[in-house]
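Just dropping this structure here.
A protein chain is absent from this complex, but the other protein chains hold their places.
Chain naming follows the written order as A and B, and within any one chain the residues start at number 1.
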Amino acid sequence: MDTPKLRRGLDLVLLTADFAGTLLFAMEGALAGIRGAMDLFGILVLAFTTAVGGGIVRDLLIGATPPASIKDWRYGAIAITGGMLAFVFHGTVAQQASSVLITALDAAGLSLFAIAGATKALEFGMHPMMAVLLGTITGCGGGTIRDIFLNTIPGILRTDIYASAALLGAAVMVISVRALRLHPSLAALAGGISCFVLRMLSVWQGWSLPKIGA
Amino acid sequence: MDTPKLRRGLDLVLLTADFAGTLLFAMEGALAGIRGAMDLFGILVLAFTTAVGGGIVRDLLIGATPPASIKDWRYGAIAITGGMLAFVFHGTVAQQASSVLITALDAAGLSLFAIAGATKALEFGMHPMMAVLLGTITGCGGGTIRDIFLNTIPGILRTDIYASAALLGAAVMVISVRALRLHPSLAALAGGISCFVLRMLSVWQGWSLPKIGA
Partner (left out) sequence: MDTPKLRRGLDLVLLTADFAGTLLFAMEGALAGIRGAMDLFGILVLAFTTAVGGGIVRDLLIGATPPASIKDWRYGAIAITGGMLAFVFHGTVAQQASSVLITALDAAGLSLFAIAGATKALEFGMHPMMAVLLGTITGCGGGTIRDIFLNTIPGILRTDIYASAALLGAAVMVISVRALRLHPSLAALAGGISCFVLRMLSVWQGWSLPKIGA
């Protein structure tokens, strides 16, 4: 089964998914910029940082410089394309932003980024616990920078099961591959599904984490 | 013409211009700190980050660590001098802050930083498109960090042709040197003039980028 041809096919699927996630996150960032009364430049900055900010922070922290999305111009091009799409078709994009489809796609993107981030951290020799943290940062870092640019408290710190879903997914992946010795692809699948299911369930059920005095 | 003596002279001119830009940006950062009711320490922090923050972010992103303005103590010394000057002579400095002279000097500093940043990014092997982005970050990154410290939405994301002028200048430089094969000095000159002229024209004419719903 594990022929070079299959592997090349799998790599292509993963790269396509990574680019698709980047495009979607960029469009969501751009939309937040439009809502925040940014001009075209600001909208494109938010598209770019939302899409690739998490990966850049991860790469700086694990010492993988220059970060992948600075070295490979295609991420930047996709992010700017996403930003332009959201700018031009903002009416349609805004209408769909909280649809079930977009929520599911966003959850898929979050799962992918969290798993990919934790995997890369393990490859760079990070401790499993830190790999989980770095996977979470990969998934949520871009949105956090976007919220700081918009001068609001990062949403993931106050509401929703979003970062926690990324954390769970990364943890399931790291435990599966390191403690349970599962094949990396299976571990990634288990982690990704955990993140996706927790995120979708929590949106559906309106779950949130405990707070004090709330 | 291209004798070592001439080259040394040109390097000296560039270094002087870089230091002068650092001093000016530091004074503008300090002034923003004074307006934001910062204490002396905060004013010096804003002077430092406004002056060298863009270059530091660029150097971290291209993997040129430690960043130039951390390795070379003179940038820090100049930034703190600028901050102290603005603190002591704040009345005079504040009066001049929106004069034509300061607007022109600031546009010159922006041009210089954008061109120098894009050049360094090319030297570190970045893709031309990313070099344009990194030049823009060099020019505007310091002011963006300053605005985040002041708890406001970064000005460049919402108003004015400022970052866009830096982007244009960096793009003209990169295209001139890579596609048109101009001599680097000529390309830098063309880029710098483009940035300067667009910035000054847009201040004069009150131009701004398109927004949605505005």
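Just so we're on the same page, a contact is a pair of C-beta atoms (placed from the backbone, for glycine too) under 8 Å apart; a residue touches a chain by one contact, two chains touch by 3 or more.
On a predicted model such as this, the values are computed, not experimentally measured, just so you know.
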Option from A:4, A:91 or A:210 whose C-beta touches the chain left out: A:210
Which of A:93, A:112, A:133 or A:190 contacts the chain that the document leaves out: A:133
Option from B:9, B:66 or B:184 whose C-beta touches the chain left out: B:66
Residue in contact with the excluded chain [from A:14, A:37 or A:60]: A:60
Selected from A:15, A:157 or A:201 as touching the chain missing from the view: A:157
Hidden partner interface residues of chain A, rising order: 60-63, 65, 124, 126-127, 129-130, 133-134, 148, 151-154, 156-159, 163-164, 167, 208-214
Touching residues on chain B - with respect to the absent chain: 33-34, 36-42, 45-46, 56, 60, 65-67, 70-73, 76-77, 87, 90, 148-151
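Simple rule for what comes next: only the chains that are shown with their structure count from here on.
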Chain A and chain B, separation of their C-alpha mean positions in angstrom: 31
